[in-house]
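Here the structure comes first, spelled out in structure tokens, and everything after it is commentary.
Every protein chain except one is present and positioned as in the full complex.
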Amino acid sequence: MAAGEKPVVPSHPKASEERLDAIRNEAAATGKVVTGAGRVYANAQIPGAEDYYNLPVLKPPTWTWEVPLYFFVGGIAGVSSVIAFVGHLFHADPPMVRVALWIAFVGTGLCPALLISDLGRPLRFLNMLRVFKWRSAMSMGSWILAAFGGCAFLALATNELILYGIQNPFLPPLRWVGEFTGAVTGLLLASYTGVLIGATAIPVWYENRRLIPAHFLTSGLGGSSAILELFGFLLPATQILGFAAAGIETVVGVILESRLGRVDAPLHHGKSGWTMRIAGTLEGPIALLVRILWHGSAKGRYAAAACFLLGALCSRYAWIWAGRASAHDPQALFESQHAAMTASRAARRTP
Amino acid sequence: MPGLGTTYGRGGATTAPSDVVHSDAILIMGSNMAENHPVGFQWVIEAKEKHGAHVIHVDPRFSRTSAVANTWVSLRAGSDILFLGGLINYILQNNLDFREYVLHYTNASVIIPETFKDSEDLGGIFSGWDAQKKQYDNTSWLYQGVKADEGSSDHHDNAQSGGHSQHGIDSSTDLSTYEQDLTLQHPRCVYQIMKRHFARYTPEMVERYCGVSKEAFLNVAKIYTSASGPDKTGAICYALGWTQHSSGVQMIRCAAMIQLLLGNMGRPGGGILALRGHASIQGSTDIPTLFDSLPGYLSMPKFGYSSKDLASFIRANKPRTGFWNNFDKYIISMLKAFYGDSATPENDFGFNWLPRVTGDHSHQAYWLDMMDGKMDGLFVIGQNPAVAGPNSGMERRALGKLKWLVVREMVETETATFWRDSPEVQSGELKPAHIGTEVFLMPAAGHVEKDGTFTNTQRLLQWREKAIDSPGDARSENWFIYHLWERIIAKAKLDLRPRNQGLLALRMDYAIKGERREPEAEEILQEINGWTIADHKQLTTFAELKADGTTACGCWIYCGVYPERGRNRGNERDPKDEYGHGWGWAWPLDRRVIYNRASAKPDGTPWSERKKLVWWDEAAMKWTGKDVPDFTATKPPTYVPPPGAEGDAALAGDKPYILHADGMGWLWVPVGLNDGPLPTHYEPLESPIRNPMYSTQQVNPAGLNRARPGNEYAKSPDARFPYVLTTYRLTEHHTAGGMSRTLSHLAELQPELFCEISMELAAELKITHGEWVTLVTARGAIEAHALSTSRMKPLTIEGKTVHQVGVPFHWGYNGLVKGDIGNDLIAISEEPNVRIMETKGLLCNVLVGRRQENAAKLKEYHSIMEGKTA
Partner (left out) sequence: MTHKAAFLTDATICIGCKACEVACKEWNEVPEDGLVWSGFSYDNTQALGASTWRHVMFLEQPATAGPQQIDMENPFRWIFLSDVCKHCANSGCLEACPTGAIVRTNVGSVLVQSDVCNGCGYCVVSCPFGVVDKRHPDGRAFKCTFCYDRQSAEMIPACAKACPTQSIRFGELDELRKEADVRVAELQHRGYTDAQVYDPLQTSVGGTHAIFVILGQPDAYNLPPAPEVPTIYLKSAWTSALVSALVLAAIVCAAFLF
């Protein structure tokens, strides 16, 4: 049994002899039965060989509330570094650059704290840096986060020192180094989390593995520019970034709605589905619409920014919950694998 | 036990589980072998997978054994004699018996006197029935030409016998003078009587009353009977599915007869595997904890003329012929072991210090006495009657009538805590303040915390070395009995009344070891094996025992396990051959397949190369082979006993059943059983139908149903209890759950009580799979989860649907996992030979919902039972 899981001993309405007869005959004839209310009487086994008592094959993610929050914060922190670097490069408003660097730096503090809190043995967090494994997205992510931390700190510290008035010739180049490496590692930080969940055994995650990194990155983009807007930096750049992020998220939302396989059911049904839809609507069409309708007013931009941030945060939770729901659905797994087997057999047959 | 004892001479499994790899067919009936003997079952699997044996499982439920059998047939619980009788009839009608074997090795040809009347002639009872005493006089069952022994009238009093001694054989009568017809044509020869007796057990009968289709039955019959003859053998495995019935012994008798008819006894892959229930329960009847048996299945003396002195007792128990002729050697050697130097020829070797049986002292009987307030105290050692006793509710109430109770256990069992949390206390019916029983819970050591032997189902003694000290105050049984004895002796020394002489005469001088002062268990085993008194040299075989007081031997059948100082054969672990010689030691004399003389033809050559086991070596002038011969090694096959010969010398060289006075396998049992020389079908004490064989005799007349308030019975049939109930065990738990419900690794495998019902019954009663239901019988009611499954099959009996309901009995109110007690449903009853209760084939009803929800309905049942409502 999965930890903390309680098995479902269902309570169902009473059956009738006719229904029971029908089930038995169908099972004998086809080896399969339509699942539903009648199933329970037959010791939950009459359905032919579809699965083992509808028990999950996979184990659901064990991560708690810290992890989706980390995705959210990490994405924002990572893209903030990019904004800081590019902004600095193209002579953007220095106070904005400074705030962006601070956002990144605060992220470097919050992110590890969240992750360490989620660990089963938090005191052993340093074991994350025992090895460096290309093939483990989490190993890569640990190193990325560590590197990002260093770079973001370098960028921030050098910038603050320069702003404070320290006239050291090494500071500016170091600042560029920090900002550049911070931007690169920041991009990785904001996108690797999509790879992290995409490269797992959970069907709804691996089936959407090409979409999720882009989706997470976009959330980071829109999120960091939204925070900058909320700090009062109502610049054209942040407006453009806001539009771009909400626009892309709208497209992502449409793509997700169009996925109709059983594997993608968690995206539309249940707790994860509804959260996903509401979140997607907030960070997509609503943020976009608000920004369009009130592009001139500050309050409009604040509202759009807030919508986006709320949607992005909820969306992270939705994805984790979707993973849990997906792990609990054995039929989704079997369907996806049988489809894959048929496809590969078909592929092999056509020369 | 007496089923096999009377048929063959010894009441135990005739072979080892590993021998079934030689079987061509294996019939498992009255047993769920894979479930309850999973380790022994490996050989059934090996037989099936590696040697092509055909495994047949006949059982009311489709269980874990059925899942891997080649053939499974369901049947109505309690209808086994109809089925087996059907097999016997099939063999006889189609002349499928192994004729040469039957002629020479069984009493098929023996002629029975005219005075015998069969149950077919008398509407369900045999001749000799005394309706007042409710017992049989077996004079008319004796062989023609044989006289009953008049000097032992009290010897046959059923009320005092538990059927275990001498494996049930009554040894007083001289059966060696009989008449035969070797053409088997004489109308009163056993063969012809059997043919007439079983004539009505047709396939149609089986279909109509067992619920087994003719095709299925004939399929089983064909397969099993084909495993017979010089080249083929079949084995039968049974367990409590047969023993726990009011006609249990006769069910076993049917199987025993089938094995004789098919010539399967004493041959590789043949035999009967009586699968005993516990790891050492064979040992607990060998060195018995039974009221009617002394070690080695010697009779316990009964109060009466035959036991007034040792000579009378020996006369009553020592037949002229066969191995029991040595009875005096066995009993005297045993008395020397008990009493050591205090036992002398002058005081009859202390014979009068042995207590006498004065009535039925079986579990059931004394528990009812307890219920009636006639008992002061009780020791309960390694048993949990509050859960495992029949009509356990009544047993728990009875415990409250004792003045004191000592429970020796590893865990705090329900028997120890009945006074504070039994269902009767929890419901408020009984109050702890009103229960006057003083309860002592003495902690017991576990099996790895003490030295000693286990004797398992194949009569194999295996020594266990203590691995670790028991914790705290927990101690072994040896320690407890020894130290209790020490304290009692201290008091007895100050009280010199004659009644204490026996106590003071007991020989208990074992070496006492260590701080805990533990008696040396190996010395006890040495004493059980025996020695010559003069030089204290260990004996090597029971043939060395003497009747003059020069030998001591605690248990003659174990003689040979410790043949010399320092050599404990029970502790040997070097198997040298396929029969396991060199690993442990089997009684008697390490013979693994008993009656193995029958694996050779009368002339001493093997029946076939494929099935050779033991044969006569003409050159060496002795029996030899793959097993230790269960025969006098130097007696040639052609040996003819001279007139007047006694004991083993009185048996010819072609008589394998050496414990019997006539040396033959008994298809017909002239003495030793209380309910007939042949099996005949009676219904269980509660049945959904009237007895199809006899309208005037519904149940076994010689049994005791002990009906009384609190132990009521349903009528047969009874509209209030329409379903057949059977109780059973699960692999995951151990009997009353003391050792399994307290251990999380086992408790989590089967955490809650459930009952198994067919899907059809679930649909009919609108029971959702998994929901709580209440099972109710005339004794009590319990609640359990309903497991509805295809594995329970409704049967068609007399054209009507009969449902069977099954429930395991492992749960109680203590431990990590708790549940209602299955045995609250069954009755206290006594099978006529061994006093075992009927736990299967009773009647019940099933109510939807928990006990609490059904309180009103249950009150109705209860008051009907008490006669308060019509």
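Note that the chains are named A and B in the order they appear, and that numbering of residues resets to 1 at the start of each chain.
Here is the rule we go by: a residue touches a chain if its C-beta (ideal position, glycine included) is under 8 Å from a C-beta of that chain, and two chains touch if they have at least 3 such contacts.
Remember, predicted model here, so these are calculated numbers, not experimental data.
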### Summary
Out of A:V106, A:A157, A:L171 or A:A214, the sole contact with the unshown chain comes from A:A214
### Task
Out of A:L174, A:L188, A:A226 or A:L313, point to the residue that touches the absent chain in the complete complex.
A:L188
### Task
Name, in rising order, the residues on chain B that touch the hidden chain in the full complex.
34-35, 38-39, 41-42, 45-46, 49, 62, 64-74, 212-213, 216, 219, 730-732, 744-752, 754, 769-770, 785, 787, 789-791, 793, 816-817
### Summary
Hidden partner sits against chain A at residues 1-4, 6-7, 9, 24, 27-28, 31, 43-46, 48-53, 55-63, 79, 82-83, 86-87, 89-90, 92, 118-122, 124-125, 127-128, 130-131, 133, 135-139, 141-142, 183, 187-188, 190-192, 194-202, 205-206, 209-214, 217-218, 221, 236-238, 240-241, 244, 323, 327, 330, 333-334, 337-338, 340-341
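Simple rule for what comes next: only the chains that are shown with their structure count from here on.
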### Message
How many angstrom lie between the centres of chain A and chain B, each centre taken as the mean Cα position?
### Response
68
